[in-house]
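Here is the structure we will look at, set down as structure tokens.
Note that this complex is displayed minus one protein chain, with the remaining chains in position.
Chain naming follows the written order as A, B, C, D and E, and within any one chain the residues start at number 1.
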């Protein structure tokens, strides 16, 4: 899990939302303190509370955290209790909710896929891809990890993954050989679309075989073909492409190790959270 | 429409995806030029092509644009044709696709809502909210505009919008009066949840009444109440909360001017696009 | 009023003033604490104290604030009392004084114009323009607000303002119609230079008519023409161009709502403030 | 003279003025090319044209420069001729004019002081101070140089200047001795307010004596005292404090080498320039 | 190899070297073009030419490259030929030479180690560590790669490497088990200081065993112990600590796969290069 998202990244989001301040609060809100709560409005796995907390605290708001990132929450559950300058709370509100909403949406979907697979095929892992929001990769990957998924590659600098577009330029065996020679530290993964290529990649020395856009029955064929050649134990088998939360278990039981899903981060449903100023508990002017 | 997304913002996304370069290309791809195409894999409204193009061109890749941002495209349609250094194309690939995928997803959903409303209630507008991805507001708002929607407020600095949390701290009439006094340039909008408050806000001088989380029948009541007092023509009536693509037309025919939907930008389904290196048309080494 | 100018913006100014540290202090000042005061050297409205305070506190200097931003001060009046590391006080000195000097200069001039108009024509407002120092808009606009003026547009993204250069490209009525259609949230203002165009703009539906570079008598004509057509109450009337602190009241009594003055921010007279280290009250070495 | 102001600094100013684009142009201006001119509206010394030109060219506008930075211009004189996308010209307009307006204002005032002194006391130089706009020092100093002035210290890291606040903490002779010992490369200047201290500073080995806030007759006394002790030729004599464009020559003829004036940069009168789109010469749509 | 070091990173180095321009050139160099050459002054492997070239070209200087990065050069050999504005060449000179000097220094030392090992023990690799200059990792790692070395981990986010400080907190077997469970994509390396721990790490499932601070004879013992248990082929064996260019071959022949050396990047000897303006071939004024 990624523990540190720098405060200055978070502050840039507030500046994006209020480049010249909050004209509404400035116009109508007097100088006073108030209390507020951030509540979950649905069931899910919460994430982004650490980031929201850091933001509120930066602006001098006292925060009491009632749920840990990565845990399941129920509708109505209070996530954060806030106490401080009313204008500060209103300034940070939307940025904090946008972060919690996106990260919890990712964590919730990831957890749901992880649970589905755990029952169908214990030991099979759910992984993310690089299909994250531009500029938000560290948030998206952290949310996947909090949901119980594997973040997979962080970037093109991490790991060697030979894809169809590489193979349009370089023959498979040649590509794997060069990749192996290039680094002893980085895992070499090869994306293939046929049983034959899966075997060829394993024989060439790939660490991980990524079966892309193959239906579950073809995936079984590929796994059997690897077993028949004594290659299955030497490689990790990953599948991707066309996998959805609905058809997930079909892939999970096909004999693979990992299922990677772009949809975890490229098609996020916002988790519903809201901030409520507590009426009547406003305190004396600052 | 927003025409300018600065190149250095786009370049930071490439650096996020390759902080130390692309280890795969470096290991296996020789120095050669190739051609590639970016294709739509589904029906929708495309967006983000201008940004993708600027990125590829920055890295010396020649780009031929086959579709305009904001236009409808069909599955299989070529959006961009690319010709240049193979490593440069592969370096930018994922960033470009992530931008096009998200922006086209937003534009497509927006267009779909706009079309639904156009048939049910011509003249009613679809607007976005501030529930955008942190750091990506300019992209998200541009995509809404390309889809035919109204970007609404860009930030807290734009416009005065008095919401429930403000009203927990300041009485409605007082809030509107202060807001009016604060600026002659900025529109004053008030969010209300009851018919009575809708009328009170209009009487207090709000430019826009935002009916929040009210079912269509209550919205009709509010509109009628405004009409009965001769206030309807003096205000813009907006609705938000619980509006989905499915129940949208019910709100549209309730007599309102604008429907604002957080889901346009907070719960984006990625538009499916892919980049394919054209096998066999690689050109002579650079 | 804009409440938040991010600390990192302020710190960049100190780095501009000491990219490799303060060679004088490093050479001659021993490690010791001292007390110092920042004093006004003339009469005016002070601004920038919040920013100066944040800077000194960042460098560990204790600050006692003796005057509030936006209030009138007299020559010799102590604005900030400082107690801390002598080198830190000297490092921040010039940056703090430059901020206070510029912002107080703007606030003072704004207040002076506001007061002049208040007597001549109560209810008429003084507004700024976008003629601010590049990179300092948030400071300049905040200073205008502290002086009692209206910040007007923050940027080209805020509000629709159709000027002479637009009208060289698009006919007036066409421009207003397109502007109205483009957004229901943003005010539409039109700059005109003749009585006829003022009427045409109001008839076309502009919210605000900006009478530019017209002498007071022509402005009266324009106001009367609007009244004659029953349009005066439907629009805000603003004047700009050739307005100075000297001729201001002539415009104020011409029947307008707002007078906007580029000179508030483009031609600032520095407000005279200075920092004095208190001799003899240096404390024991740190 | 400073030749290079990085383009990214300039682009940040455009982003400040249009964080989400130009809503007016987007709403009403069609895709077409046009011609425009930037003209001086008064007499003065122009500066900032290189920066304005770099900005327009960055946005694809062709620029023809009709006057060189640092030269005198007359009212009505065309400074820059522009030809390009109308929206691009309008996007950059205000930023370019703000830069030219401030820099030319500084250059004009500097030149005026330089000329006044040249006649009264040839060989006496006019210098700026560190009282520049926060974040704009490189612009302000360049404008001073273009006006014929000496930029003086760029920052606290440049040069050793012992001021009253240092002398409140360290005895004068001690301070100069330490400063001399600290560096052989950096000039050592000492600010004094009495004739005795002027002599003491020169005897202690200062390179430059800054006579601060002394009337011309006292300055003559100080110069004579230095001469009497054979110290005058070993030091540069600078004056500052209470010097204005009006009383400047009184100081110039008092026997000094340099007059430094905070007002050159802290109280800038904007030089009046404007951009005019040429009606009727719009070209065919892009 | 890392192909892309962003131009804005390079430009920041020029700004560091000339925050307010080059006062020498501004004072004495007229506007003219000249030719210059960058020459190697010693034997070595050159690196950083691509970066230097990008910088000169950014400032409008034409560049002819006479040697490829990563190739051996001889004293006196011309690396880059330059033709352009004299002030631009002098502005970039030191930054370009500092980059080439450091990167070539690293590449040269790396190549020397690689060659020494190639003769003594073909197949053994030389790798870098994270002991790079803060802020310059991408440069340092690229230079290692150009010298023929392996860049090893780019950062703490790349790969799992369990070191002595981790083992002070978590038992070895437990640490390896958790590491294995955490990711299927990232290599797991364990640093050990005894033969027993080397075996334990391999048995626990580490991919790479890093023998730290062990003399060659103990390294042989560790390799033999791994062989005796049939573990040698399942792991990569790396050594580090106390390895110098002088004692390198002793380690190379001890049966290991990789030797990683902090000294490649933490103790760099600058490669001697210089820029010479060609006297007499200055061209006509610009």
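Throughout what follows, a contact is a pair of C-beta atoms (placed from the backbone, for glycine too) under 8 Å apart; a residue touches a chain by one contact, two chains touch by 3 or more.
Computed from a predicted model, the values in this text were never measured in an experiment.
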item	value
Residue of D:39, D:163 or D:186 touching the missing chain in the full complex	D:186
Contact partner of the left-out chain, one of D:61, D:114 or D:258	D:258
Touch with the omitted chain, as defined above, among E:34, E:124, E:146 or E:243	E:34
Touching residues on subunit D - with respect to the absent chain	125, 127, 150, 152-154, 157-159, 183-187, 189, 208, 236, 257-258
Hidden partner chain, residues of subunit C it touches	8, 11, 15, 18-22, 25-26, 87, 91
Absent-chain interface as seen on subunit A, which is shown	1-4, 6, 8, 137-138, 141-142, 151, 154-155
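Note that only the chains that are shown with their structure count from here on.
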item	value
Target subunit D, source subunit B, minimum contact steps	1
Duplicate of the B-E contact set - from D-E, A-E or A-B, the pair where over half of the pairs recur	D-E
Whole-Å gap separating subunit C and subunit D, where each centre is the average of the chain's CA atoms	22
Geometric centre distance via CA averages, subunit C-subunit B, whole Å	33
Computed distance of Cα centres, subunit D from subunit A, in Å	51
Residues of subunit A touching at least two other chains	18-22, 26, 91, 157-159, 183, 186
